[in-house]
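Okay, here's the structure, questions in a sec.
The complex is shown incomplete by one protein chain, all other protein chains being positioned as in the whole.
Should a chain be cited, it is by its letter among A, B and C, assigned in written order, with residues numbered from 1 in that chain.
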Amino acid sequence: MTSPIEDAAATQSHLDEQSERPKRGPFDGLARRWDHLERWQQWGVLALVAALVYLLPVLNPPLITSEPSNDFPITCANMAIYALAALGLNAVVGQAGLLDLGYIGFFAVGAYVTALWTSTDSTFVKIPYLWTLPLAMIVTVFFGIILGLPTLRLRGDYLAIVTLGFGEIIRLLATIIPALRGQVGFQNVGAPPGTKSDGNPVFANSSGTPWYWLTVTIIILLMVLLGNIERSRAGRAWIAIREDEDAAEIMGVPTFKFKLWAFAIGAALGGLSGALFGGLNGFVNNQKFDVQTSMLFLAAVVLGGAGNKFGAVIGGALVAYLPLRFTGLAEYKFLIFGVILVVLMIFRPQGLFGARNHLLTYASRARRWLGEKTSGSGATAVPATEESSS
Amino acid sequence: MSRSFKASAAVAALALLLAGCANDSSDGGATSDGGGGGGSAKVLPAQSSIETPAGAVKAAGDGKGKCAAGTTIAYVGAMTGDNAQLGINIYNGVQQAINEHNKANPGCQVKFSKVDTEGSPDKATGPVTQVTNTKNVVGVIGLPFSGESKATGKIFEQAGLVHITPSATNPDLTKNKWTTFFRALGNDNVQGPAVPKLAEKIGAKKVFVVQDDSDYGIGLAKTATAALGDKVAGSDKVVTKQKDFSATIQKILNSKADAVFYAGYFAEGAPLDQQLVGKGFKGTFIGPDGVKDDQFIKLAGSSSKNAYFTCPCIPGELIKEFATGYKAVSGGKDPGTYSVEGYDAATVLLSGIDKGKATRPALKDYVKTYDGQGLSKKFKWDDKGELAELAVYGYRVDNGKIVSVGTIG
Amino acid sequence: MSSPASDQPEVRTPEASTAEGADRLGVEQPDAPPSLESEVAQVVAPDRDIEVAVGDNLVEIRDLTVTFGGLTALDHVTFDIRRGEILGLIGPNGAGKTTCFNAMTGVYKPSDGTVELEGNSLGGRKKHAITRLGLARTFQNIRLFGQMTALENVVVGLDARHKTSVPGAVFRTPRLRREEKSSIEHGMALLEFVGIVDKSDVLARNLPYGYQRRLEIARALATEPKLLCLDEPAAGFNPAEKDELMQLIRTIRDDGYTILLIEHDMRLVMGVTDRIVVLEFGKKIAEGTPQEIREDPKVIAAYLGEESDDGAA
Partner (left out) sequence: MHTLLAAAADDQWITLDWASLGSTFWPSTFDGLTFGAIYALVALGYTLVYGVLNLMNFAHSEVFITGAYAVVFTLTSLGFGASPPNLSGPEIVLNLILAGLAGMAAAALVAFLLERIAYRPLRRRNAPRLVFLITAIGMSFVIQNLFFVWRGATAEPSVTMFQNKAVFDLGGNLIYMDTLIIVIAAIVMMVGVDQLIRRTRLGRGIRAVAQDPDTATLMGVNRERIIISTFVIGGVLAGAAALFYIMKVPSGAIYNGGFILGIKAFTAAVLGGIGNVRGALLGGLLLGVIGNYGQVLLGNGQWTDVVSFIVLVLVLMVRPEGILGSNLAKVRA
């Protein structure tokens, strides 16, 4: 399937790359220093960062806060939910290189699952809110596979347009099917249990902090698990597919299977974030699941650095944060994110944080082994590359 | 270049065609008195002015109001985004009320804060929580739209903060047992039944009902269809952002209806009316308050001559005194849809503050038992938060402007 | 692994070999790294000696035909590849060499003809299934995974050795750990074999050109192929590098691999191959030893027909 143009392009790009050193990004130095830290030091820094992240809505730092236009804890909760969605999309777009423009469809399915099984407006059997989180993931994975089975065999740009169509169909079906209540929507979507001393629920729609902590905890857990996947054959297969799908397949990688996995994982995370979104707002209708929001998720992934899960999380948080903090920007937000997309693609396609993934579980072992072997002969192990790391 | 040659060839073909038919091209546009179809429409006379109702409560009050410094009324609703205009209409009305009040009451300077929700349910939680957490805010005007009102009513309820919506018309909103929610206008159930009354006044016998996919349009179409009874000539559904209505129009023409009721917003209503007239429809186009907008006339062009509107809103521009005051706030613009409602709602809250009810629980109780005449209507709420007496006004397009034809409901 | 003639590509690979490999490589005692040299020998020449009866046909290509639109790029080409040999596939530009390659590896669908590897027809199989049957290749225009390190590139080639899928990875099952360890050791050994182990941690796109070519070979070897297809591996090399490459190709063959070599450089082809097949305009015009080919009038005509800079021919 190599068209001559691609072949030529590949040759040319290799020649180019030899002559031109990769450009450094603002955070590359940071990443390099990170790589040089010992494991325990890394854990220490991570623990400190995690503590700060958890305390963010409580600290409500001046300048950073989104008040007085938006309640800061709620802003934080929104940031976390967008970050989670971006994390899921990152697996699909950033790592496997599948351009999914209908990601909002999964987000919507998750929100609707929560609404259908917890809202007082729904005629369905009611289940506790927390149960809807795994349920939302299961349902969206089902949708992801239904969509992926026929479409993942398509070429990249066809996939983009078909997924775009999928997202729109989900939104339109939410309008057409009476049980999904269109714009009327579902009120009183459930929340995790618990009541405060004043009688109001802990997870009220007006208290963002518990929602934020819940979502951040989920994100941290998922990042660990995604890291495990990344350093396995699945993660390697994704990057290989992104880099050169044909070559990956010719090297014996069952590409379709791993593309489907990427799609399913992305869908699950999209559904999960949608379910949290539904719970936080306490209201779900068909209004927010449009293509624009899909584009915002995409911008989040690209902004952070496609393929880098930390980058995706930060990108997602930024995309949610900026319009809430700078409400004056609200009118311009899509313009700004559009410009960011284009400028990044032209000048820094790897995003703010590069996209260097560690794909081997025991890479350090290999490095050590190599060090022992070559130290005798005087050669030194080549240090990790210039690209930043995740 | 051969390319430009091809283009001009195509244009020439177009020119030939047009030239062939051009002799008739200027023989007048569609006129509302064109007749034909199933019946001839009567043109209802326009109202020229509305007297300020006797005994209407004004924002200025008696000038003796006393309240703590920093007492604040907030507007929460769209200020930017697609729905910004409606929000601007409202908060200018509120601003006007507060300006008049503060000018007349040196002892009670009420602050006004505006918070943007973009009219979107998922954006609304943050601003509403922010407002409920701001202790000085004792009353709120908003939220303008039904979706965001649904999403946030519970937060107001939990905070015990009274809010009066000047424009959210979904009937279900008052079924939530919220004690803090009040509606300053009639809901969709009031407007729907006005459609057959208006149709009767203009002599339409068969009405075709078209609805969009919004909560608002669906609800209106339902109540209007029920009220129209066997006058319904047929129905069809369109979708937000639709531009081509030819299929719907074929159905309408086929049904021989002499009026079309479009339950939706002007963005789709205008091209629908325009394409309808373009296909030779001679009947009347009726739209609800969502279509009643100057934009409708701009977008529908000369076709808009056949348009009538229903609206549970009073024509603010006809109340001289109000219109003058509004222009001072809005930078010369005429009052828009729901400007008066915004003013009236703010006035209710201000009169409570003047009477010393400047805490959240006190103001809530005050609104609950309020009974007074406003510029637009009499304000007295039932236990759900709906007004007892409601008027629906009819409007029509006359000479490129929307004019009132008086109450119809 | 001794009788992999079954139709199922999975059989020959993962479980047995992984277990054996892990055992052999002393994965159970991770603290004692095995001696590199012995390991290289074992990894690169896996236990397939039983079946290496040099001379019988490994691959049989019959009437292979590929058409694009109305254009016939490959016209009823028939030849065999014998076990343990280095077969050269040459021909003037546009003769259909790479097309032949692509048709064998499943990149193009042949419109007619068959390719059989040890009696298993390759037609209609997925590309990765063909690879797992034992056919690996490199690319004329290097197609490494640029954003991955050299070692990671090779480990991708080792995919067939892994049985653990995503759920196992999420929970880091013991099997996954075992597979990952063995992959790294195999990968390092392969890099050592092609002579670029010191660059194992460098992104493929940042490797020097010659190293990229070698890495491609290592990656292809990682799939444990029965037939290794090299598509112009010496393109862009200087004479010294070409000599090194010839040496490497011979070593690979000596380790028990069968090699199909497409190459433009006649000196290299003549120097390293056992037999040569010549294509012209999509048709096979000659087949024989380098000596025979050198003297074949049809081949000479074909090469004289184009203004040739391959003086060796």
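Following the convention adopted for this analysis, contacts are C-beta pairs under 8 Å (C-beta built on N, C-alpha and C of every residue); 3 or more make two chains touch, one makes a residue touch a chain.
Given the structure is predicted, the values throughout are model-derived calculations rather than measurements.
Just so you know, the chain we are not showing touches A, B across the whole complex. When the whole complex is considered, the residue among B:Lys58, B:His101 or B:Lys237 that touches the unshown chain is B:Lys237. Only one of the listed residues, A:Ile127, A:Ile145 or A:Ile161, touches the absent chain: A:Ile161. The chain that is not drawn here is touched, among residues B:Lys111, B:Lys222, B:Lys355 or B:Lys378, by B:Lys222. Taking the whole complex into account, subunit A touches the unshown chain at residues 3-5, 8-10, 12-13, 16, 93, 97, 99, 101, 150-151, 154, 156-158, 160-162, 164-166, 168-169, 172-173, 175-178, 242, 291, 295, 298-299, 302, 306, 331-332, 334-335, 337-342, 345-346, 349. Against the chain not shown here, subunit B presents residues 2-3, 6-7, 9-11, 13-15, 17-29, 81-85, 209, 211, 213, 218, 221-222, 225-226, 228-230, 232, 234-239, 241-248, 250-251, 253-254, 267, 270-271, 274-275, 278-280, 295, 297-302, 304, 400.
Please note the rule applied: only the chains that are shown with their structure count from here on.
Think of each touching pair as a link: the shortest run of links from subunit B to subunit C has 2 of them. Chain centres defined as mean CA positions place A nearest to the mean of all protein CA atoms.
Remark: subunit B and subunit C have CA centroids separated by 73 Å (rounded to whole angstrom). Spacing of subunit A relative to subunit B, judged by their CA centroids, is 40 angstrom. Subunit A and subunit C have Cα centroids lying 37 Å from one another. Annotation for subunit A: no residues touch two or more other chains. For subunit C in complex with subunit A, the residues that touch the partner chain are 30, 33, 36, 105-107, 126-128, 131-132, 136-137, 139-149, 151-152, 155-157, 159-160, 162, 164-166, 168-172, 176-177, 179-181, 183-185, 187-188, 197-203, 205-206, 208-209, 212, 219-220, 222-223. The residues of subunit A lying in touch with subunit C in their complex are 1-2, 7-8, 10-11, 14, 17-18, 22, 225, 228-229, 231-237, 239-240, 242-244, 246-255, 257, 261, 265, 307, 355-357, 359-363, 365-367, 369-370, 372-374, 379, 381-387.
Only residues 80-81, 113, 115-116, 118, 120-122, 125-130, 132-134, 147, 150-155, 158-159, 170, 172, 176, 213-216, 218-219, 239 of subunit B touch subunit A when the two sit together in their complex.
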